[in-house]
Every structure is written in structure tokens, then in C-alpha cells.
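With one protein chain removed, the remaining protein chains of the complex are shown where they sit.
When the chains are written out, they are named A and B in that same order, and each has its own residue count from 1.
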Amino acid sequence: MDTLQGLLYGFSVALQPNNLFLVFVGCLLGTLVGVLPGIGPVAAISILLPLTFQLTPAGSIIMLAGIYYGVMYGGSTTSILVNVPGETASVVTCMDGYQMARQGRAGSALGIAAFGSFIAGTIGLIGLQFISGPLSSVALKFGPPEYFAIILLGFIFISYLSHGSMLKAGMMAFLGLILSSVGLDPITAQQRMTFGILNLYEGIGIAPLAMGLFGVAEVFNSLEKTTSTKILKVKIKNLFPTKLDWLQSKWAILRGTIIGFFLGILPGGGPVLSTFIAYGVEKRVAKNPERFGKGAIEGVASPESANNSATSTSFIPLLTLGIPPNVVLAVLYGAFLIHGVVPGPLLIKEHPDVFWGLLGSMYIGNVMLLILNLPLIPLWVQVLRIPDRVLYPLILLFCVIGAYSINNNVFDIVVMIIFGIAGYLFKKFGYEAAPLILCFVLGPMFEVNLRRSLLISQGSFSIFFTRPIALVAIVVCFALLLFNIYSAYAGKSRPEIESE
Amino acid sequence: MTDKKEFIGSVVWLLVAVSVMITSVRLDIGELSNPGPGFFLFWSSLLLGILALIMLANIILKKGESEISGGARLWKNLNWGRNVVIVIALFIYCLVLPILGYIPSTLGLMMILFYKGQMKPWAVICASLLAVLLTYCLFYYGLKTPLPRGIWFF
Partner (left out) sequence: MKKNNRRFLMVIIGTIIMFVLVLGSGPAIAEYPERPVTVLVGFAPGGSMDLSARALARSAEKILGQPIIIENKPGGTGTVALAALLSQNPDGYTLCATPSSVLIRVSQIQHVPFKPLTSFKPIIGFAEPLLGIVVKNDSPWKNIQDIVNDAKKNPGMLNYATTGVGSTTHAAVDEIVVAKKLQMIHVPYKGSVEALTSLLGGHVDFASLTSELVPSVKSGQTRLLATMSKKRSPKFPAVPTLKEAGYDFVNDAVFSIVGPANLPPELAKKLEVAFAKATKSKEYLESLDRIDMVPVNYNSKEFDKFLRINWKKINKHLIASGLIKEAATLPE
């Protein structure tokens, strides 16, 4: 099946009435989650995962992915109107978006965010479509040593690209690795750190972990705040950006798209990081950078484009190599497995309906979001008026039911609460949970591929240096590490990014 | 950097690292060319420990610069007592859920949650009942999730 045929097949899958409905539901839920501050795509996908048990694998993946890119559209609305990021990927949109809204240009800001998102998302999808096929056939040649080297590279990117303190990111990463090794040893079948608890024999579940760290913790953090958010009372008119808006932001959209495109593929990159970089780049290339922070439309267009194109391309490593490059896809990876679909080089061949159906649905979803989103903005504004005291108990309830229904086991609720407390404390003490959960998923892959490699080579490390792909990846690892140490030594700080 | 909270953090990580390392040694680390079950744990915990030590050293070395304790500020002006109650409620919920079944135990939990959100008593009861019954219909009948039935079969 070549790419074009595949895409046609994908549309035929995605346009089946029930799948079309699922795209719609996914996008709508995603936008809702994006609009609501606090709860993000990781928690949302984990909570909704059990709801998909009755669906076909293609249908459920289509819906869960819809949540992911729907969030990217919804997040900007809250940032622009409330000055509170609906989602981490729209933190930077607050800076200029809110200012635009205060100047009475809320419509332009919302409009350019939506159109930029659409353009970038679609370009990202074209990339996903053309890169995935060839990459999968190459990826089949990747054996344990190649996987080991690539994941090692991923780890270095994760710590390098994390915003905030690199030291703390590193610690969270190692904690994630430690947590991931709870359960059965993959090579000798021994139990590790299970304390004789039967429910831990298969390890800690990704969904309760993610729900705890990203859902429950968020609820705790919000509940203790005594202030409430204020919604800007503006009349939103004319959501279509003016000619001037387009002129000002067309290059910003393109730059954002390109930045997101590449950062999406990198492990540890993803939508959130791409928005910070895109904003920084815009500020640097602007003729009069002092406009930024005072309602520059490029400051909205570029990051909003970046996060959508990153969202599309971040599927590339997951679907071809089976390596999730960011937190949301780490959770989505778990969803694939639950539905008996193993992401990796064989995915396109063995589950063409899932792969092409997902791709087709994302094209459709992007159009749907563009059409639906703008007229629905008044509705989202109403949603934002739901008082926290109603919203947060309900989120907590959905987390509880979600955690329970994955394995129909109360134990998972306990796990979720414990990680909820942990996540709350992490935030208090200034640690980011993202490296933890990413390493939690990559850890077992890393370990098992290292040990498989050594089994195949009978304990000789030459296996990592005699195979070209593995060698290149390992050389890049060393180069990055050396560069890191050098720049730390020379006192040149990395481009410091303020988190939240 | 000189922060009580950073100090507490690094000490906690150090303790975690040491205890995991002990476990890993017990599990058999193996050797580089033939790693055992504890190999991976050992290196992860070792590196975690080293990072914690670096952090600790940073704090102690810079101690002279400023002596502000950040510990108190973390909790000030915040209604964190509410969270303690909610955590306790959640744990109790986990205990009673398999015994009482979904509806009664969740009703209790939601009442506490809504009440802690400073709702009026009648609103608390209405909202909790509504939330419980709606989710029950959605999950049990709509999605066929086998919610725990408890001793009364519901």
C-alpha cells in the first residue's frame, strides 16, 4: 500500500459513521479539557481510557488522539480570555493573547490561533504521512542495540530539553526509571520491589500513575488556592483575522510550524517545549521586539502553530519505532497496548486500519476543530464559569472511576492517590513530573534492549559500536553530553525557560 | 537556592536512593557483560544519589548568601488542610468501596468533597446524589463497567 492509497483507505476508515462520531467526541472532549485549566491531556486520556474498552482498537485510538490535538486548540481560548493557561502548551499564549484581548482584539487572537493551529497541524500531518511509511521499513532493521542507543539518546534529550532545573529533571528521570522496574524482571522473571503485593507483580500501571501525577495532584493544587479566576468580559466579534493580521503573522505561523515539526519528533521535545522555543525565536527575529508582551499577534500565532505541528509529528516515533517521545504519547502507548495493538515497525502492516485510520481521522479532526471551535467559543466561556467547587470534586470522581475501571481493582485507586500526593509535593518543591513519566515508559525498553543486546553478543559491548545506526546514536549521545558539560563549565546557561 | 525546601528535597532523594540501592544489591546486580535483575536499579539509584548529593552540596556551599527559609512560605495563605481531609476521605473510600459497593461509598465521598468546597448542605446532597446516579448510569449501564457491587449487589 503506498502512501496515497493508504490515505484513501484511512479516510474510508475514519469516515465510517461511528469513527466519525468518535473523532467528533475526541475533538470536543479535547477542546473542553484544553479550555479547563488544571486538567490536561495526560489525565484526560487516562481517565477516558476505560471508556474505550467497548470500542474497536482503531475507534478508541482515533478518539484518544482526538483528545490530544483537541487540547491544543482549546488551550489557547483560556489563555487569551482568562490569562490562565488552559494547558501547559498554551502558557506562552497568555503573554500576548491576553493583552490582545484587553485591547479589544480577542477575536483576532482567537482566530489567528485557530487558523495557525489548523495550518500547522495539517503540515505536520503531511510530514507524518510521508515519513512514517519509509521509516517503518527502516525501523524493522532496528534490533536491540539500535533501540538501546536511540532510547539512550532520548534520555539525554529529555534532561537537556526539560525546562527548569536540569538537576531536578534528572532526579525525576531516575525516579521514573526506579519506579518502572517494579515488578517482573523481563529476563529472569524475578520479582523486584513488589513487597509481596500481588497487584504489583506486573508493575505499576501507567494510567493510575499519570492520573495521580497530572490529575489528582492538579486538583489538590487548585483546591488549596483561595483566589478565583476572573474572565475578561469582552465582546468577541469578527473571529476572522484581518488582512493585516495575516500579513503580520504568516511568517510567524510558518516558523512555528517548522519548529514544532522537528521538536515534536525529538524525544523529550513535544508541543509544550516547542511553544517556548517558537516564542523565543519570534522575539529574536522581530524588528521591534518591544511589542512582545503587549499584544503582538506573532506571539500568539507562532506558539499556537508550533504546538499543533509538534502534536502531529510526535506520532512519528510512536507509530514507527514504538518509542513515545512525550508524556501524552507515553500514556497513549499504554492505550495501544491495552487494545492489543503494539506500536512499532509492524503497525502499518498488521493494523492498517489503526494507522491509516488514525491519520485520516487527524486530517478530518483538524478541519472539524477549525469549523467547530470558533462558533463554540461562547460555550467554552460558559464552561469556564463553572465554579471550582463543583468542577474539582467531579474531576476527582472521574479520576477515581477511571483508575478503578482499568483493572476493576481498588488497588489502582490507591496507587493513583499516592501519586496524587507525590505530584502535589513535586509541584510544591519545584519538580516537574514529565521526565518521571516519560522515563517510566522508556525505562523498561531501555533495560530490556540493553540486556537483550548483551545476550545476543554474549556480553560483548562491541555490538553497540559495530552497527552503524547504534554507533551514530551513541556518538551523538556523547557529543551532546560533552557539549552540555562544556557549556555548564563555561558558565553559559542554556536558554532558560520559565515554566508555568 | 538556599532553601529549606531544596534541602528537604535532596535529603529525601538521598534516602530513596540509598534504600533502592540496598534492594538492588540484594537482587543481584550481576556484571556489566551479564546484568542481573538489580543492575538497572543499582545504576539508577546511584545516579539519583549523586544528583541529590550535588544538590545538597550546592545548598550547603551557598548557605552564607541568604538564610531565608522557604519552608513556611510553601504552605502559607493556602487552604492545604482541605487537601488532608480529602486524602483521608479518599483512602477511607478505597477501604469501604469493595464492601459497601459503588453507590453508597461514592455518595459519601462526594458529600465530603462538595462540602469541603463550601457548598450549602442541601446543595451538597443534591449535587452528590446527581453525580453518583449519573456516573452510575453512564458507567454501569452505558459502558458496562463492572463497578463494585458490595454486599447489597449494587
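Convention: a contact is a pair of C-beta atoms (placed from the backbone, for glycine too) under 8 Å apart; a residue touches a chain by one contact, two chains touch by 3 or more.
Nothing here was measured: the structure is a model prediction, and the numbers come from that model.
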{"item": "Chain not shown, its touching partners among those shown", "value": "A, B"}
{"item": "Listed residues A:344, A:393 or A:443, member touching the removed chain", "value": "A:344"}
{"item": "Option touching the unshown chain, where A:6, A:57 or A:74 are the choices", "value": "A:57"}
{"item": "Those residues of chain B which, in the complete complex, touch the missing chain", "value": "103-104, 107-108, 111, 115, 121, 124-125, 146, 152-154"}
{"item": "For chain A, the residues touching the chain missing from this view", "value": "53, 57, 140-144, 184, 186-189, 191, 196, 198-199, 201-202, 338-340, 342, 344-346, 350, 407-409, 411, 448, 452, 455-456, 458"}
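Definition applied: only the chains that are shown with their structure count from here on.
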{"item": "Chain A - residues contacting chain B, complex", "value": "50-51, 53-54, 167-168, 170-171, 174-175, 177-178, 181, 185, 187-188, 190, 192-193, 220, 223-226, 388-390, 392-394, 396-398, 400-401, 404-405, 408, 410, 413-414, 417, 420-421, 424, 428-431, 443, 447, 450-451, 454, 458-461"}
{"item": "Residues of chain B defined as touching chain A within the complex", "value": "5-6, 8-9, 13, 16, 20, 23, 27, 32-38, 40-41, 44-45, 47-48, 51-52, 54-55, 74, 77-80, 82-83, 86-87, 90-91, 93-94, 97-98, 106, 109-110, 113-114, 116-119, 127, 131, 135, 139, 143-148"}
